[in-house]
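For this view, one protein chain was removed and the others were kept in their places.
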Amino acid sequence: MPELLLINPNTTQSMTSTMALAARSVVPQDVQIIAVTSEYGPTSIEGYYDEVFAIPPMLDLIRELTSPVDGVIIGCFDDTGVEAARCISEAPVMGICQAACQHASLLSASFSIVTTLARSVHPIERRVLDYGFERQCQSVRASDIPVLALERCDDDAMNALYQQIEGALEQDNSEAIVLGCAGMVDLQESLQQKYQVPVIEGVTAAVSIMQGLARLPSNTSRRNTFASPLEKDYQGVFNRYSPARNNK
Amino acid sequence: MPELLLINPNTTQSMTSTMALAARSVVPQDVQIIAVTSEYGPTSIEGYYDEVFAIPPMLDLIRELTSPVDGVIIGCFDDTGVEAARCISEAPVMGICQAACQHASLLSASFSIVTTLARSVHPIERRVLDYGFERQCQSVRASDIPVLALERCDDDAMNALYQQIEGALEQDNSEAIVLGCAGMVDLQESLQQKYQVPVIEGVTAAVSIMQGLARLPSNTSRRNTFASPLEKDYQGVFNRYSPARNNK
Amino acid sequence: MPELLLINPNTTQSMTSTMALAARSVVPQDVQIIAVTSEYGPTSIEGYYDEVFAIPPMLDLIRELTSPVDGVIIGCFDDTGVEAARCISEAPVMGICQAACQHASLLSASFSIVTTLARSVHPIERRVLDYGFERQCQSVRASDIPVLALERCDDDAMNALYQQIEGALEQDNSEAIVLGCAGMVDLQESLQQKYQVPVIEGVTAAVSIMQGLARLPSNTSRRNTFASPLEKDYQGVFNRYSPARNNK
Amino acid sequence: MPELLLINPNTTQSMTSTMALAARSVVPQDVQIIAVTSEYGPTSIEGYYDEVFAIPPMLDLIRELTSPVDGVIIGCFDDTGVEAARCISEAPVMGICQAACQHASLLSASFSIVTTLARSVHPIERRVLDYGFERQCQSVRASDIPVLALERCDDDAMNALYQQIEGALEQDNSEAIVLGCAGMVDLQESLQQKYQVPVIEGVTAAVSIMQGLARLPSNTSRRNTFASPLEKDYQGVFNRYSPARNNK
Amino acid sequence: MPELLLINPNTTQSMTSTMALAARSVVPQDVQIIAVTSEYGPTSIEGYYDEVFAIPPMLDLIRELTSPVDGVIIGCFDDTGVEAARCISEAPVMGICQAACQHASLLSASFSIVTTLARSVHPIERRVLDYGFERQCQSVRASDIPVLALERCDDDAMNALYQQIEGALEQDNSEAIVLGCAGMVDLQESLQQKYQVPVIEGVTAAVSIMQGLARLPSNTSRRNTFASPLEKDYQGVFNRYSPARNNK
Partner (left out) sequence: MPELLLINPNTTQSMTSTMALAARSVVPQDVQIIAVTSEYGPTSIEGYYDEVFAIPPMLDLIRELTSPVDGVIIGCFDDTGVEAARCISEAPVMGICQAACQHASLLSASFSIVTTLARSVHPIERRVLDYGFERQCQSVRASDIPVLALERCDDDAMNALYQQIEGALEQDNSEAIVLGCAGMVDLQESLQQKYQVPVIEGVTAAVSIMQGLARLPSNTSRRNTFASPLEKDYQGVFNRYSPARNNK
């Protein structure tokens, strides 16, 4: 009975609820989704600066687990802090960008990512390169809709999205669309219906992959990159994050 | 209740049985694995020539389905014919190389693939490049064990495998090992135990990913690359494979 | 006196004749072109599915040679089955995509490929990547003309071609055009006349390269990738393709 | 009269002093180096987890500037938080990895980076890829010396370094060595003397480049990636980092 | 007191004067810029052919130095002959393309180069690839203004430049502009003012980097690529360039 920790690394609880609902609708009955919201930090993650302050509260949610989970999902399309999380989590960790791209690369030969603001394009392109999808991903396109505006989703926002999706299909020859923000989780179905190509959303992709992986016997490698942090004192307000003595 | 078609694209039924057993052990209860064996063609797939003759019988197994399935897995590490299968399958299709590499890239920062014969290295490297794992995959190493010899798995074979795994860890700085042949499905557990790094096997990775994807609303894109084959007459013995009139 | 086997891997004999005529017009007098047509399989190769069924008949044409040839050309721009052919052919084997790209990369600093249908773009892009031309090749553009419609070549077809060539020159800054289908062999001259840039066609490029190579003492490497297939039984209708006992 | 802020993003003041001394020895007389140490966070940065907690205190040092500076240097070879710093700094920001690689790529055709622990290899390789040095950089090699042990620099540590440098020169054919840790700033001279190839150290490279850039009229682009953070409330202990109202 | 040799490798002295003026305005007081003009060869460098004949006179200027300098700058955006210069110069050598790209990659996440003629695009793209900026550099765009016409800089020329800059910003999403010709040195300020993004010019970037590097203890690596030329007789008119006996 796999338990997955689904982290919304911003502090907007309504977004967590929407994510959780979508997540629960796509997993087998035996899976439990524990959806949690960062207790401090940014209300939304838009660009490199916000990202910095979203990571410690996200790590807190992993550190404060009182019973082990079988997988951790980071519900922001920048895959915010996924490497640090892998270093301390007992269970495998996945970000929704990696998950969505993995699904996209198995359902199409080329895809585009449509995200929110222009400042998020570079962080996403870097992820795409990290994961090796730079040839399959034809473009990362900004719709200029702020993250929290996605909750309202008025006509202007939708038209901006439509325009980028149509550009991706017509100009970039993409065969699938990846929604580049956790806040777009509700739009997957209608957009797929409208455009008749796979529209892939990261939260549902990630829980789908992780509930499956949870049944397999492999965990994050502790060799080199994701080894447990070395015992060390952190000074000042970060003292409580100091890597513990019993790390291997 | 997802049903997955697990295809062994060679004619060796004992391999199918082993694959099916492993597959069934890692999926939720509601998943049904239909394990099938190619009815004609090569007894094992070792290099580019064998691959050619494994694809039509593999496609037959998809075409002859009397009721729809929710996902198709091609159980050969060359991902034999996966593109053609995507063109005709009603359900998503995944090869075990892509599946194993996806899992490896989420559990480690760098991995190596250990396969059977030297002639299989290039087909696998090509897949690795297709999928974008050429930087994460540090090396594809041949153990010089023929595919069917894996079933016996004597000491010499095991020692050859050990040597390549140790080379991957020590010389190539890999953090995880991917087993590059469906015939190695039984070795996952003991090798992981022995080396204390993630050892990833493709059949189990693929059924894991595909039973999850089966619960999501997206299917293979029909735009461009994987469009249904155009209506056309195939001459002679391949006539029965002629793309049907009602393709869109 | 080099003899080259020019294979049309689809069953359309009129295409073979056109290819042979063009091929013969560009080789030295001492070269003999043996032009052959697949005896079964698809009438044209449009996308990954058709490709599968074009390979066994193409291999048959190599296997059934009663006297040795000095080079084999596969006359489809997907370079259909070229790797398998290299494993069994006594003589070097080249596909027309590799040939055309090699000529283009020696006559220009950047080129575009103009092909038939959108479904053929990805198979060609994969070849371009395999061969390392992904930076020199600025784009692979589809004209949406079906392969066999090239034989008629009406005004609409020509206009579609013109549009893609003009896009390649003006938008992609290409300096040469590669015709991405064996069926375009007849258009080389007029298009080159019209656009005053090199227009490169694969069949003529391939016979040109191969008649030259035939005079050199090197043959396909038998080390690793293109080693002769291992002795093995193929079951059922493919039994006659079983790799023979005397392979090294 | 350029003023540069040289940040040691860990809390070890002795390291700051050493860095400052080296930095001051390589800049023109008119340059003022303001060397500062993080006031809280990790005592050294070894891997992805430590990095997270080094960024907020580093950003504090930029935010708390009472008079403008002309350039900011981040003195950790992971270029910890350089993107976030670029978003809020009035002056250009550079990490020492980017600086050292830029110098190396102008003094040699290929180089290797020798760093401390194996867990730092991947973060550095990612930087190398971000900056485009993945072909010029032949290898990132770990000496297995912890960061703070560099201050003692006993024989064992030196021998471990020598071994990696010799491997880089002999096995990887590198023509220059980059020291992959700010703690190695004192070793530059003796290692260069010993090996008679350029040995490049990041702190001195970065102040060298930045005091020059400070005299030029260009600053960080505010277009897209490094735009000032959008006004937004950060909850809880990070509230004081909330992007201010007057950001453009 | 660093002395830099700033070479204009074409014979147009007015260009040298403009370059020298700009160079002197951006370096510390203790730096001496020795600006020199090729004594023979092309009046401007436009494409691969001109480049050939600009290199020997450029090397002459280095060889004829009567007292050592601390750095050499090659003031043509093709970085004409920079590798040969590195082989014989006692001091480090940098071309203005590498310098400008290094600055651009530290002030932005993506940039475009705007140059003169279409024939210069490929030589610059090759440099961009050599240096590893092929992902950060979104495009190299030709304005179709000949090099020497830049000195007049009439309205038509400026409009052509504006059009390419606007294309780079709007269509290619670049965040900074690199001026791809030494003849554009005077335009940096006004273009940066007009477009409010960093506009980077190579001559000033190069003297900035090189006066800094001159204070550091590292020089060009003599290992492999840039080893001093082997003693050898050059026949005929090039005899005086024969590598001397005392090279190491």
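Which chain is which? They are A, B, C, D and E, in the order written, and residues in each are numbered from 1.
Please note the rule applied: a residue touches a chain if its C-beta (ideal position, glycine included) is under 8 Å from a C-beta of that chain, and two chains touch if they have at least 3 such contacts.
Remember, it's a predicted structure, so these values are computed and weren't measured experimentally.
Note that the undisplayed chain, when the full complex is considered, contacts B, C, D, E.
Among the residues C:136, C:164 or C:235, only C:136 touches the chain that is left out of the figure.
Contact with the omitted chain, checked across E:21, E:65 or E:118, is made by E:118. Annotation: of E:6, E:33 or E:55, E:55 touches the absent chain (contact as defined above). Residues of subunit C that touch the chain left out of view are 26-31, 92, 94, 98, 102-103, 105-110, 131-136, 169, 173, 175-176, 188-189, 192, 196-200, 204-205, 208-209, 211-213, 215-226. Seen from subunit D, the chain kept out of the figure touches residues 109-110, 135, 173. Of the residues in subunit E, those that touch the hidden partner chain are 11, 38-44, 46-53, 55-57, 59, 81, 83-84, 86-88, 118-119, 121-123, 126, 129-130, 146, 224-227, 229-230, 232-239, 241, 243.
Here, only the chains that are shown with their structure count from here on.
In summary, the pair subunit D and subunit E forms a contact in which both copies contribute largely the same residue numbers, shared numbers making up over half of all those used. Distance between subunit C and subunit E, defined via averaged C-alpha coordinates, is recorded as 43 Å. For subunit D, residues that reach two or more other chains under the stated contact definition are 118, 121-122, 129, 224-226.
The touch graph of the protein chains shown belongs to none of the named shapes. By the definition given earlier, chain contacts exist for A-B, A-C, A-D, A-E, B-C, B-D, C-E, D-E.
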